[in-house]
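In this view, the complex is presented without one of its protein chains, the others remaining in place.
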Amino acid sequence: MGEVILTMKEIDKSFPGVHALDHVSFEVRKGEVHALMGENGAGKSTLMKVLTGIYKKDSGTIVYEGKEVEFHNTREAQDAGVVIVHQELNMLGHLTVAQNIFIGREFKKGIAIDDKKMNEEAAKLFDMLHIDIDPSETMSNLTVGKQQMCEIAKAISHKAKVIVFDEPSAALTEAEIDELFKIIRDLRKQQLGIVYISHRMDEIKVITDRVTVMRDGTYVGTLITEECTKDDIINMMVGRVIYEDPKQHSMVPENAPVVLKVEHLNAGRMVQDVSFELRKGEILGFSGLMGAGRTETARAIFGADPKESGDIYINGTKVTINSPEDAVKCGIGYLSEDRKRYGIVVQKTIAENSTMATLEKYMKGLFINKRAERGIAQEYVDSLATKTPSVDQLVVNLSGGNQQKVVIAKWLVRNCDILIFDEPTRGIDVGAKNEIYKLMNKLAEEGKSIIMISSEMTEILRMSDRIIVMCEGKKTGEVDIEEASQETIMNMATREIS
Amino acid sequence: MKKKILATLLCASLAATLLAGCGGSGNDASSASSDAATTDESKPAEDNTADDADAATEAEEDTTAVATTGGDYKFEIIVKSYQSSYWQAAVTGVNQKAEELGVTVNCTGPNAESDIADQVNMLNNAINNAPTGIGLAACDQEACLDSLQTAMDKGIPVVCFDSGIPSAPEGSVLATIATDNYAAGATAAENLYPALKDKIAAASAPVRIGEVNQEATSESITSRGLGFIDKIIELAKADSKSVAVIGNEYYVNNCSDKGDEASADIIIEVAVPAQTTVELCATEASAILNKADTIGMFGSNQVAAEGILTANENLDVLGTDPETSILAAGFDAGSVIKGAITSGKMFGAVTQSPLAMGQTTVEVLTKIANGESVSDVPTQGYWYDSTNMEDASIAPNLYD
Amino acid sequence: MSKSSAAGTQNKSVISRLGGQKFIVLLVVIGLIIFFGAASPDFRKYSTAMSILDYSYYIALMAIGVTFPLITGGVDLSIGTGLICYSLTGGFLIVQKGWPVGAGMLVALLLGIIMGLFNGVLVAVMNLPPFLATLCTCMITRGLGSIFANRLGISWPTSGTEGSWFRNIFKITVNGTKIPLGFLWVLLLVALMAFVLNHTKIGRYTIAIGSNKEATILSGINVKFYHIMAYVISGFFAGLAAIAYSAVFSTVQPGTGAGFELEAIGGAIIGGVSASGGVGSVEGSLIGVFVICLLKTGLPYIGLQANWQQIITGLVLIGAVLIDIMKKKKEKD
Partner (left out) sequence: MEKLKQNPIVVKLGFNRIVLCGVLLLMYLLFSVLGENFAGIPRILSALNYAYFLGFLSLGVTFVIATGGIDFSIGPVMFCSALVSGYCLTSYGVPMALSLVISILVGALFGTFNGYLVSHWSVPPFIVSMASMNIAKGVASVFTKTQSVSWPQGTSEQGWFRSLIKVGNFPVGLVIFLAFAVICSVILNKTRAGRYILSLGSNREAVRLSGVNVKKWEMLAYIICGTMAGIAAIFFVAAYTTVQPGYGDQYNNEAIAGCVMGGTSMAGGLASIGGTVIGVFIIALLQEGILALHFTKDYQLIITGIIVIVAVYADVVARRRKN
């Protein structure tokens, strides 16, 4: 491990309503892989965005190669050698791989862009990284994993001195992860500083040299990987033991009736022959890696995307669900992973969002009964403890957790018996997370049935009565909570399907 | 009666000039004023439609005493559009005459002849400006009727030029200065047909005469188109040739005899583009010019004639020799058409005298303002071709 | 199952290698030519081809230009009235003020560029929705053209007169045969702009902006500049189109021009430019324009009145887009 190449000191950053970074410090040395860990919303990505100039810090200093710097945009950061491989892929789908890699710094021959040379250079990069991708392929034709590789190649091509990997492995298969690690070790040998953000404990142990843990926007501590155990890290991350506690046994009575039965559901590449049952009062966890097909399955059940085949039974009766409208009529509610895009109408008030699925019940003749609407909205603001001055508040002004509660309220107003929670706590701070968990448990106790899709292992283990694991569009396992462990689930989630 | 109205109009307009702040030196105009006063009282029918106008006239009565009988007239002239140089010539004529007579004119007009609503707004606006008189070349015969009524109620005399308004309220339009478009269209046929006669006589198969009209809605265009068609039919029948009219339904249904395409010796094909623009006229024209049996063409206004010439830029089939080329007759002048006639691309054209028309309009309006009686002034369509373009009777009418 | 899908992708790649929608539309163009040719002997004449080409220049030039804003995911509605505005102003200076023809043409081009710049600033810097921004400039150019030209209809110098040399740019007579020189220029410009689109930074970033503007900004590219450039190109080509229009149709009338842009945009979309941006090609737009021009010029030959032509053009437009949508749907499934 070499000298320190990058130091971030006392970085502070607030967004309206959220103190995202509270005087966080962090450093990277040459030739080390430094893991940055923490729950979702702990502030890892924000910290890295401050580093690369996407966000402007409120206070604090960044010292890079001995000089204090402040990058104003990613371009400046790149030019200085600080490159980020984003969690959300920043690809230009209509351009080719090589064109994406060299975007903004194309090789030129006269005034023309020298695509041939770019292809050659990209090919060289891929050779070096031992990746098999055709540089002239259109980006959108690649799998998510391949696209990720391109992002890495792009970062490396920047002659980077510090590379930040923001959850690079989330979408990758085992084999691809091995590839990735090989590359990272190579880079470490070349004395690059590497920041590795991940949730996966196993990976941290395998690849990193040091671990820095963040929680709720604060710095918790830094450990030498070799000297610590997994539990040490987890304790630092969670801060509260309760997180680590898996549910010990299912809360669902043996004789609980099956409310939802899905048989041989097929919908494109991402949903292949999925079958399962959901019982009354059960929380059924759906686990798997990013891109495993869980969300797609949920959307197909809900009628949001067309399905090719498969039967759905509600309370034993076969139903036809071709649109969300049908699904809602069958008593299914869907809380999307991406609230802003699929869950709420941000320019509308809490009251208006709450009755979005049930408006016909709040009519007085032709007109909307605004008083009744506000009444029911207020009822759920109270019972869900949504923090807002009034139900007339525009949803755009609420924090993530409270927005999520509005979405939940929307389905509760509808009185849905089956609720699909897709990543219910993504982007929600820890306190609010606990409230959401409590709420879900309460709903289950009241006899609602819940499908919970989550990428957070702790969440799955804590909440589920039963767990279904998916991988590459197929159901690869189903375990009761009693038998479930991180290892078994991860095993199923990464199982190569023959 | 007519005199009384005139007096009213005069009075109102004089007062209006004053109100508008153009009041000049005061001569004696008390006779006009007293006349006006009596007419006002004798016409209570106005009350229900234009309280406002009445109020205005009343207010003005006291001031008319100081108004002049001469020069301080103000006229609003509204043309159909500014699109073609025809209208530019008319406006030039208006301005020339106005300067000569020492009257004020304000010329307006919509951007396109199809902007009927815009023109109605302009007319209403002109009425609200309370001018001495209004000269109007109406885009549409019906759309202006309400406004004309208002003008009459307010005592503003209207003179129509270029196109008449047959159904105008009695007494609102005091004179019409217009060409008999039907006859003008026929003039084109009269001159074109003899040149084609031999070819028609010699032809073994049916021959085709094309006609491009920019639209099928305005009186002037449709009259010209039908005048041309009917004249050809008449002349052909005299030579015992049968004629069929095909193409645009309006012209087919309203000509004197649409005949039978299968058995006809002469086929008249009428094309109307979707909008009144040169490039669309050109597209239509080139389709007809391209047909092997076409021997003659007629474009019934400047835009249509220019469309034919534009189409010919490629086809190069127009000329003056009926044996080797298609003969085209146009309408109106303008540098493009004039150039084509000089260079032998176009056989000839019918021109009106927009310049004179403009001048006459102002003249007539002034006469009305002076209390003189006026009557309709028919203008003519003149046939011109390369042989007579320089003639003293033609040359002044050939505007650029 | 897997076998057939593999065969499917192979089929797709054959067509996509030939240019996807471009290829299909090219077939449509050829089909239309054959159809009209078979239906009307007059259509088969050389002079007809000349008329179609003449008619196509200004639309084709506009379409080449507007392809760029379309690919950024925007649109430029000001090119139609802009064309008339530039042509009127240039023509006014030539005819009324006695400027040399070359200078008038230059003015037309300059005005185009200025208007493009204005559009670009509105969209890229002030963040106005492209549709609205250019709708406003559409109104503004319509008014300005009329004002600049004193509301007069302008006839550019006609052939045979002094200063008509500029007409030879588009059509030259050699030994009595007319050579459609303009088509050559259009093809050259298509080649040039296809090169610009595919092999220069301007084109690359135009596609990038239409593909994912955020990501393009994150790549550290001066997005504003390149976004503006797309509209400048569009304006410049509207200026070129103004010259072509003046050369072919001589007379320019104030107050017209609204609707030209829709033919150009329609052509571009038929030719495979995606209305949501990111996808499109200059050569595709040209082919698309010919579908529209062929319909416009060809339908009169089979005896269809102008009003039917409009209906058919409308239906063809929807048809073209529907085919595209169906195709995408199928690919997705």
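Note that the chains are named A, B and C in the order they appear, and that numbering of residues resets to 1 at the start of each chain.
One rule holds in what follows: contacts are C-beta pairs under 8 Å (C-beta built on N, C-alpha and C of every residue); 3 or more make two chains touch, one makes a residue touch a chain.
Treat the numbers as computed from the prediction; the structure is a model and nothing was measured.
Touch, as defined at the top, links the missing chain to these shown chains in the whole complex: A, B, C. Across C:33, C:110, C:181 or C:258, the single residue that touches the chain missing here is C:258.
Within the complete assembly, B:116 is the residue of B:91, B:116 or B:246 that touches the hidden chain. If you put the hidden chain back, the residue from B:125, B:342 or B:387 that touches it is B:125. When the full complex is taken into account, the listed residue touching the unshown chain is C:313, out of C:67, C:246 or C:313. Residue positions on chain B in contact with the hidden chain: 19-20, 48-49, 51-52, 106, 108, 110-111, 114-118, 120-122, 124-125, 127-130, 140-146, 167, 215-218, 248-250, 253, 272, 274-276, in rising order.
Even with one chain removed from view, chain A keeps its contact list with that chain: residues 302, 304, 323-325, 327-329, 334, 336, 341-348, 352, 356-357, 359-360, 363, 366-368, 370, 396, 410, 414. Against the chain not displayed here, chain C makes contact via residues 75, 122, 126-129, 131-133, 135-140, 142-144, 146-147, 151, 254, 258-259, 262, 265-266, 269, 275-276, 305-315, 317-318, 321-322, 325.
Rule of thumb we're sticking to: only the chains that are shown with their structure count from here on.
In the assembly without chain C, touching between the remaining chains defines the groups A | B. Taking the mean of each chain's C-alpha atoms, the chain whose centre lies closest to the overall C-alpha mean is C. Here the CA centre of chain A is 74 Å from the CA centre of chain B. Rounded to whole angstrom units, the spacing between the C-alpha centres of chain A and chain C is 44. Chain B and chain C have Cα centroids lying 37 Å from one another. Here chain A touches chain C in the complex through residues 54, 73-76, 78-79, 86, 90-95, 99, 103-104, 106, 108, 111-113, 115, 268, 306, 308, going by the rule given at the top.
In the complex of the two chains, the chain C residues touching chain A come out as 195, 199-201, 204, 207-208, 210-212, 214-221, 278-279, 332-333. Those residues of chain C that touch chain B in the complex are listed here as 41-43, 45, 47-48, 50-51, 54-55, 146, 151-153, 155, 158-161, 171, 178, 245, 248-251, 253-256, 259, 296-297, 300-301, 305-307, 309-310.
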